[in-house]
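The complex appears here without one of its protein chains, the remainder shown in place.
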Amino acid sequence: MADSSTCHHDRAFLSCTIVANAPIHTVPGEGLVTEMQVSWEGPVPQPGQFFMLRLERSGVLLGRPISVLGYRNGLVSFMIAERGKGSRELVTARAGEAIELSGPLGNTWPVPPLGDGPIALVGGGIGIAPLIYLSERLPPGSFHFYGGFRSKPYGLEGFPPESLTLASEDGSVGYRGRIPDVFNPAGFRAVYACGPTPMLKRIAEVCGQAPCYISLEERMACGVGACLGCTVRTTRGNRRCCVDGPIFPAAEVLFDA
Amino acid sequence: MADSSTCHHDRAFLSCTIVANAPIHTVPGEGLVTEMQVSWEGPVPQPGQFFMLRLERSGVLLGRPISVLGYRNGLVSFMIAERGKGSRELVTARAGEAIELSGPLGNTWPVPPLGDGPIALVGGGIGIAPLIYLSERLPPGSFHFYGGFRSKPYGLEGFPPESLTLASEDGSVGYRGRIPDVFNPAGFRAVYACGPTPMLKRIAEVCGQAPCYISLEERMACGVGACLGCTVRTTRGNRRCCVDGPIFPAAEVLFDA
Amino acid sequence: MHNNNIQPDLSVQIAGITFKNPVIAASGTFGYGQEYAGLIDVSRLGGICTKGLTLHPREGNRGRRLHETASGLMNSIGLENPGIPAFIEQELPAMLELGPRVIANLSGSTVEEYQEGARLLSATGIDMIELNISCPNVKAGGMAFGLCPADAATVVQAVRRVCDKPLMVKLSPNAPDLVGVALACINAGADALSLVNTFKALAFDIRRRTPIFDHVTAGLSGPAIKPLALRMVWDVCAAVQVPVVGMGGIASTEDALEFFMAGATAIQIGTATFSRPSTMIDIIEGLEQYMETERISHLSELSLQDRE
Partner (left out) sequence: MHNNNIQPDLSVQIAGITFKNPVIAASGTFGYGQEYAGLIDVSRLGGICTKGLTLHPREGNRGRRLHETASGLMNSIGLENPGIPAFIEQELPAMLELGPRVIANLSGSTVEEYQEGARLLSATGIDMIELNISCPNVKAGGMAFGLCPADAATVVQAVRRVCDKPLMVKLSPNAPDLVGVALACINAGADALSLVNTFKALAFDIRRRTPIFDHVTAGLSGPAIKPLALRMVWDVCAAVQVPVVGMGGIASTEDALEFFMAGATAIQIGTATFSRPSTMIDIIEGLEQYMETERISHLSELSLQDRE
């Protein structure tokens, strides 16, 4: 916690307005996925960072951590999947509604190490969001995107097919199965992954000591390192997912601890 | 409570949709007043009755009692004033949102007694709503509407000026002052009143033993007579505002008890 | 694994009485069973507890009686009721026609009053007495008895002597030694326990600068208290062998499942019915569906208590 005394003036808490919130995916039984745009006059977020989002009229207590999907001209965008009560509120919110944002929070994807070969972006479901924002900063053709979905894919329409490998659990697109079944880190300069913890664990295993960075999800209350609720156990001891992460070197994370 | 065994199959609990919710009054500092239309496939409400309203996504615990403003072809309408958190939620809800309704609840305005003279409808602020619905059932020209407001009036545009007496506390319309200052029951066959309790108390006083019915407001939890939370003290003992009322003969109400 | 073709059996036994399902309307929130007719199909409930009854009629408390808080409801009704004789004559006959088990919630300010009330109720068609030693809203309204094991034992013993009906005792979350009270009640003859009643709470009127309620404190119920109630049900279930009926803030099937995991045999639902009248019906259907999906033949399988 020695770093908790760092100054963080590159962030803000602001009451903002939802500019748009459009469904991009609606598989019955799986819940809604929307892309939300929010006016944001605070500091520019970097790929890998997230915000805490809470509607002004919220029926839940805590903000929800959501990764930045993109940013342009005072508009920050998010890709939000419906899971429980808090995310349901967010996906069903409407343009014009007031929303409170804290952020940008957390660390950023590290600069890729020097070397040969493309970079692998490995996203599971809604985990593609922070990788999409990262991909905008990478030279075209310098990365390959692996996307794993339960059923139909979403959010990856903008990528040229030759840079995409898709998998789906029900076989409705690409490989039938999970991304770790088809992903091989060999030949990649570095691996950047985000998705459900079991997926990240398997990615971390296949990557071994090769450069691999994973963005982890933990329940959060404060999002700023104050509550110690989002602990990640690592080879270097307890780390807070919200400020020491959410991105960690895969080899440092103790998954079963 | 002998009447609690009455069968009430003339009511329902239904999940409905807000069809429209338009501001009709917005004085800064006074809060918003809207007219809300909700699809309603249940029994037809009668003048004086109310519903318990709660948004499906509500951030408050309890439904809020709101009088029926009108009903036509499966659409029930309400006039809602912003006061606290619950009513704020209702006035800011949007068309298309899901809302849960229990009703119609409570008793109705009694049929006017036989006799001469017009009927007086006396409404204070949002209290005009159940009187507007009542007026639809009265022959044109058979009533005079007294409307008291804090400032600018609202909701009474449809009434011919000769049938209206307005008062406002700030003098912005009609008499400067409160309705009980200008209202005289003499010459009226009966008086029907709804509004803030202090106003009703004064109306009840000036009416004495003349036929006067008042619609009372009490905090409610169940709205159906089950919780005994909405007690009104009357000359006939405790009555439940939600099922024994909300309309009571003015002479029976013990205001200071 | 259980046979997945069997229709889930939601019935539960409490003190020899079979409830067709474990969902019971909580005392004071469901009148005498008729009030919600038309809004929901009352006949589908497992049971209904009456509003708290006392031997003599009571007017209840003056002043404000309800106050909403964050996910909670404070009430200070003060046991308004027509008295047991009037209840038996005017309310009970129709209540017995409804179908659900009828549980009479009994209060009193003296041991004798409890005893006399129990005697009268015993001679009727009710299925069970729920002895309320936990109402926080009247000066001498029972909670005093529920706060210490010895007092609880006294009133339970006295009632047990004159009561042929199954006897469930409703515990107060305000008792400093809840498990002690629970054990004392069982030793004194309780067949079952129910908990929790409301928590002693306070609210002020900012404008008038007075307490909201004439009696200053009032009882808190609703979703806000669920994590506290669940902990207490867990503690009591761990200590006793009799059936425990759990309640406090239950508003969804998920909430209900948590109480069964804590070891409850059945549940009661109060405040959530106010929020959404269909809550109990939704939970009955939700439990049925959960049992089918998870292939559970009886809800008692969910208990995480190590009970023989």
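In this document, chain identifiers A, B and C correspond to the written order of the chains, with residue numbering beginning at 1 in each.
In this text, a contact is a pair of C-beta atoms (placed from the backbone, for glycine too) under 8 Å apart; a residue touches a chain by one contact, two chains touch by 3 or more.
Quantities reported herein were computed from a predicted structural model and do not represent experimental measurements.
Participant: What chains on display are touched by the one that is not shown?
Facilitator: Among the chains that are shown, those touched by the missing chain are A, C.
Participant: For a quick check of understanding: of C:203, C:266 or C:299, which residue touches the chain that isn't displayed?
Facilitator: C:203
Participant: So one chain is hidden, and I want to know which residue out of A:24, A:95 or A:226 touches that hidden chain in the complete assembly.
Facilitator: Touches the omitted chain: A:226.
Participant: Could you tell which one of A:25, A:54 or A:189 touches the chain left off the display?
Facilitator: Answering carefully, the residue with contact to the hidden chain is A:54.
Participant: Quickly run down the residues of chain A that touch the omitted chain.
Facilitator: Output for chain A: 1-2, 4-13, 54, 60-63, 86, 100, 102, 219-222, 224-231, 237-238, 243, 257.
Participant: Residues of chain C in contact with the chain that isn't shown?
Facilitator: 69-72, 74, 176-177, 199-204, 206, 209-211, 216-217, 220, 222-228, 230-231, 234, 249, 251, 254, 257-258, 261-262, 302, 304
Assume only the chains that are shown with their structure count from here on.
Participant: Take each protein chain as a node, join two nodes whenever their chains touch, and name the resulting shape: line, ring, star, complete or other.
Facilitator: Here the contact pattern is a line, an open path with two ends.
Participant: Take the average of all CA coordinates in chain A, do the same for chain B, and state the distance between these two points in whole angstrom.
Facilitator: Result: the chain centres lie 51 Å from each other.
Participant: Report the inter-centroid distance (CA atoms only) between chain A and chain C in whole Å.
Facilitator: 46
Participant: From the C-alpha centre of chain B to that of chain C, how far is it in Å?
Facilitator: Roughly 35 Å, centre to centre.
Participant: List, in ascending order, every residue of chain B touching at least 2 other chains.
Facilitator: As it turns out, chain B has no residue touching two or more other chains.
Participant: Any chance you could list the residues of chain C touching two or more other chains?
Facilitator: none
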